[in-house]
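Removed from the display is one protein chain of the complex; every other protein chain stays in position.
First chain written, first letter: the chains are A, B and C, and each begins at residue 1.
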Amino acid sequence: MATKLLIDAIRDTLFEEMRGDDRIIVLGEDVGKRGGVFRVTAGLIDEFGEERVIDTPLAESSIVGVAIGAALHGLLPVAEIQFFDFIHPAMDQIMNEAAKIRYRSGGDFDCPIVIRTPYGGGVHGALYHSQSLESAFTREPGLKVVAPVNPADAAGLLRSAIHDPDPVLFLEHKKAYRLIRDEVPENGHTVPIGKAKVVKEGSDVTIISYGMMLYESLAAANALEEKDGSSVEVIDLRTLRPLDKETILASVAKTGKVLIVHEANKVGGVGAEVAALIAEEAFPYLDGPIMRVAGPEVPAMPFSPPLEQAYLPNAEKIGAALEQLAAF
Amino acid sequence: MATKLLIDAIRDTLFEEMRGDDRIIVLGEDVGKRGGVFRVTAGLIDEFGEERVIDTPLAESSIVGVAIGAALHGLLPVAEIQFFDFIHPAMDQIMNEAAKIRYRSGGDFDCPIVIRTPYGGGVHGALYHSQSLESAFTREPGLKVVAPVNPADAAGLLRSAIHDPDPVLFLEHKKAYRLIRDEVPENGHTVPIGKAKVVKEGSDVTIISYGMMLYESLAAANALEEKDGSSVEVIDLRTLRPLDKETILASVAKTGKVLIVHEANKVGGVGAEVAALIAEEAFPYLDGPIMRVAGPEVPAMPFSPPLEQAYLPNAEKIGAALEQLAAF
Amino acid sequence: MKQFDSGGVGIETRATAPKGLTESDLVRMYEYMVLARSLDERMWLLNRAGQAPFVISCQGHEAAQVGAAFSLQPEKDVLVPYYRDLGMVLYFGLTPRELMLSLLARKGDPTSAGRQMPGHYGSRKHNVITGSSPVATQVLHATGIALAAKYRREDTVAWTCVGEGGTSQGDFHEALNFASIHRLPVVFFVENNGYAISVPQRKQMAIENVADRAAGYGMPGVTVDGGDPVAVYTVAREAVDRARAGGGPTLIEAKVQRLTAHSSDDDDRTYRDPEELKAERAQDPIVRFRAALMEQGVLTEAQDADIRARIKAQIDDATEFAEQAPYPDPAELMLHVYGS
Partner (left out) sequence: MKQFDSGGVGIETRATAPKGLTESDLVRMYEYMVLARSLDERMWLLNRAGQAPFVISCQGHEAAQVGAAFSLQPEKDVLVPYYRDLGMVLYFGLTPRELMLSLLARKGDPTSAGRQMPGHYGSRKHNVITGSSPVATQVLHATGIALAAKYRREDTVAWTCVGEGGTSQGDFHEALNFASIHRLPVVFFVENNGYAISVPQRKQMAIENVADRAAGYGMPGVTVDGGDPVAVYTVAREAVDRARAGGGPTLIEAKVQRLTAHSSDDDDRTYRDPEELKAERAQDPIVRFRAALMEQGVLTEAQDADIRARIKAQIDDATEFAEQAPYPDPAELMLHVYGS
C-alpha cells in the first residue's frame, strides 16, 4: 500500500475515477491550468482537456447551478468551491435545488453532484479563508456531508460520493492537505457514506471529533492515558450527515462519558446535534455531562497569529475538558 | 390595552417607529402598493412615500446588500424577504457581510439592519413557502435571531430589533399572522432580545418551544395536566440567538425533564443546541432523556393536505412524548 | 396578414405559415392555446369553489408559450419551464389529467407526487425538468443541461423560461454569462408581462427591453410580440436552429400580458389600474390569433366550436379523473429523500 498525503489521495482518486467514467467532469474557479489554488486538481486538464475540466467564471451560484443541470442530463459533475467561506452565494442552488430535487419530483429526478471544498483554519487564512460551516449544511435533509481527514478515508469517500445518487458536500481540511499522510489502499477501495470510525478504542470516555481536531483529540487522549491510565475512545465521524448513530451510541453505552470536539463554532455546530442525539437516545448510559470543546462564539478565525491561536481548540483545551469530565 | 392580531401588531409597530425616526426605511419585494404579500406593510407607502418604502427588484441579495449599505451610511433599514424560503440568495450578504461587519472592522463599523421574513407552514405553502430555516442562522455569531409569536412580544421585539446596533433576523410565523390575537401594550413598549418567557409555570416537566408549536405545546401540556395532574412548564424562547441560558437552565433545574418542540426539521435544528446546552450545563438535574418533537427528516413540508399534516408536529405527538418522558 | 386593433396600437398577428409550419400546424397552435387557456380557467373555477388551494396562470402568455414550443422537438429537446408555462408543458406532453392531479395534489401527480404547489412542472418522461419556487434558479440548470448535451455531442437544445422579474436575480446574469462563454445550445426565453407580482417593470429595471441585456453577454437578443404565436415561433425557430448548429445561446424576450392576478393568492386591484387591465385584455392573444386565423380562412367557426367542444370534454374528463383520485398516503411523506 502506498503512503500518501491527503491532497494526493484526493487528486489521485479524481484521476482514477475520471479515467474510468467519462460522465465525470470537474468545474470550478482555477481548476484548470492552475490546478486549483491548493493544486488538488493539478494535471487534470492536461489529461482530460478543457471540456472535462472547466475553469468557471467567478460565480459560485453558477458553479453549482450548472453542475446541477449537467447532472440532470446524465453527467457526474464534481464542482469545486475555492474556499468553503465562498459557498454562500451558492446556498440557494445547494439547499433549495440540489438537496430537494429528488424529493420535490417524487423521485422522478435526482442530482448526483459532488461539491468539494477546502475548509478550516490554522493557516493564516483569517475570517474568510478559515471557516468551518458544516452545520449550515448538515441540517438539510437531502444532502450528504462528509469530512474525511485521513487520506484513505478521503479517497474511499470521494469515490463513494462521485457514484452516490445524491448531492454530497465533500469537505477537505486545508491544513491537513499536506500535513496528514497515511496508507491508501489501491484498486478503487470505497468507504461508505454514513459510517464513523473508531480510531482508538477505549472504555472510560469517548471523544467524538472530525477534521484536524481529530489529531488534537488523539494527542489529548494519549496524554491523559499516559498521565493517569484512563482509557479514551476516539471516534472520527467522517460523515457528518447522516450521522452514524450506531457507532456513536455504542461507544456512549460503553464509556458513559462524552466529549465532542470540533473547530467550528460551538453554538449550533455539528456537536450540538451529536450531543442532542446522545442526550435523547443514550441518556441511561450517561455518567456525566456531554461536553463540547469547539470554536468560540466569534464570527470566524482572525488573521493575527495570537488571535488565530486563541480561536483554535487544541490538545491542551481538550485535555482540560477531559479532566473535568473524568471528575464526574 | 388593545387586543391585536400578530400581523397588526407588527404593522402598527412599523408605523409607529417610522413616524418617530426618519432613518427607518422599509425595502423588499411588493412592500409598496401591495403592502407585502401578507399585507404586513400595507399602507406604509401611503404615509411614508416611495423613498422610505421601496419596492425592490426580485433579487434577495440586493435587498440585504443594499440594506447593509444604507445602514453603513446612517439609516436603519428594515428589509423584508418575502418568504423565508427565498432568503438563500441573500445568505452571503447576511452571513459574510452583515454578521461580520462589526467584528471584521474591530468595531469601527456596525450594521443595524432588521430582516423580517415570514416562515413556517400549515398553510398549503408546500416545499418552498413553508420552510423553517432558523438554525441556518442561529449558528452565526454576530447575528441575532428572534421569533416572537405573541403579538405583544412581536411589537416589543421589533422595536428592540430596529434600534439594536446589530443585524437582527426577525421571524414571523405566517400561520400566526391572522390566528394569534392578544393584548399589546401601547406607548412603545420593548421586549429585550435574548430573553425567553415562561408562558406557563410547572414543576414536573419543561417544554421549550417557539412559534406556532408553542400553542400545540400548551395544548398538550393542558391535556396532560387534566389527564393525570402533571405540572408542565412551558417556555417560549422568543429569541433563538442568543439563547436565554438562564431561563432554560433554571427551568430544567426545577423540573429535571425536558421536551423541546419545533416545527423545523429535527436534525441540526434549534432544539439540538438547546438540548446540547442542557446536556452540558444542567446534567446533574436531569431525570430523563432530553426529548425533541420536531419536523421529520424530509427536505420540507409537502403540499398535499395529508402529507402536510403528517409533517407537522401537533399536540397529540407532543402529548405522546410527554407521556414517554413522564415514564422515566 | 391582419392588422389587429388593440385600442389604437396596431399589432399584427400573422396567420401565414413561416418556415417549418403548415396551415394545420397553425390550427394545432391555436388548439394548444385554447387548451392551455381552458384548462387554466377550469383551475380557477376549482379554486374559487374551494377545491384547489392554489392556481397560477398562463393567461395572456399562451401565444408566446405555444409559439415557442413549436420551435422545439419534445422528444429530444429539454424544457426547463417556470410556473406559467402551462402552454409549453402541454406541448411537451403533460396531459390535462396529469395536470389536474397536480392541481388537486392527488396520488399519482407525476410532477411532484403532490409535494409541490401546482405550476411546478416536471416530468422526466416528457423532457420537462423539475422546477422549484425560487425564481430564476432554473436558468442555470438549463445552462448545465446544455453543457452536458454539448459535451455528449447530442443534438439537444435546452429551452428555459423565466419572467422579467426573475431576470433581476443574480442567477440570470450568471447563466447567460456561462452559456455564452461556452456557446451552449440553450435559449433563454423571458416572458415579460410587465409585473413581478405588484412591482411594475419601471421599478425592476431602468431599461425597456430585457433583450437589450444580451449584448452584454455577447449573444443575440430579440424582443418579440408575445401575443403573436407565429412571430414568436419565427424568432424561436431561428434561435433553436442556431443553438443546434453550434451557434450558441440566444436571449428572447416576449412581451406578454398577465390577464389574471399574480396567482389565486393575489388581488391585483391594490396595484393595477383597471383601465390598464382592460387594455391588456383587449390584446388577448387567443382572441387575436383566432381572428387572424379566421381572416386567413385557416379556421372556421365550425372548426373552432369543434375544437372547443373536444377540449371541454378533455378537461371535464381530467377534472373528474383527478377529483376521484385519492390523496397520497401519509406514509409517502418519508419517501424519496435519498436515493441510497
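Please note the rule applied: contacts are C-beta pairs under 8 Å (C-beta built on N, C-alpha and C of every residue); 3 or more make two chains touch, one makes a residue touch a chain.
None of these values were measured; they are calculated from a predicted model.
Trainee: I'd like the shown chains that the missing chain touches, ordered by label.
Mentor: Counted over the whole complex, the chain not pictured touches A, B, C.
Trainee: Going by the contact rule already stated, which one of A:L5, A:V37 or A:L179 would touch the omitted chain in the full complex?
Mentor: A:V37
Trainee: Touch as defined at the start, partner being the missing chain; which of B:T13, B:T41 or B:S62 qualifies?
Mentor: Once the missing chain is taken into account, the touching residue is B:S62.
Trainee: Using the touch rule from the top, list residues of chain B that touch the missing partner.
Mentor: Touch set of chain B with respect to the missing chain: 25, 51-52, 56-57, 59, 61-62, 65-75, 77, 89, 92-93, 96-97, 100-110, 141-142, 144, 164-166.
Trainee: On chain C, what residues meet the omitted chain?
Mentor: 168-174, 177, 180-181, 183, 202-207, 212-219
Trainee: Mind listing the chain A residues that contact the chain we can't see here?
Mentor: Given the touch definition above, chain A has residues 29-30, 32-35, 37, 55-59, 61-62, 85-86, 88-89, 124-129, 296-299, 302-307, 309-311 touching the missing chain.
Operating definition for what follows: only the chains that are shown with their structure count from here on.
Trainee: Going by C-alpha centres, which chain is most central here?
Mentor: Central chain is B.
Trainee: So, comparing C-alpha centroids, which chain is the farthest one from chain C?
Mentor: The chain lying farthest from chain C is A.
Trainee: Please compute the C-alpha centroid of chain A, do the same for chain C, then give the distance between them in whole Å.
Mentor: 42
Trainee: From the C-alpha centre of chain A to that of chain B, how far is it in Å?
Mentor: Taking the average C-alpha coordinate of chain A and of chain B, the gap between them is 30 Å.
Trainee: Could you tell me which residues belong to chain C and also touch two or more other chains?
Mentor: Touching at least two other chains: 109, 112, 114-116, 120, 132-134, 170-171, 337.
Trainee: Which residues belonging to chain B are in contact with no fewer than two other chains?
Mentor: 61, 85, 88-89, 127-128, 297-299
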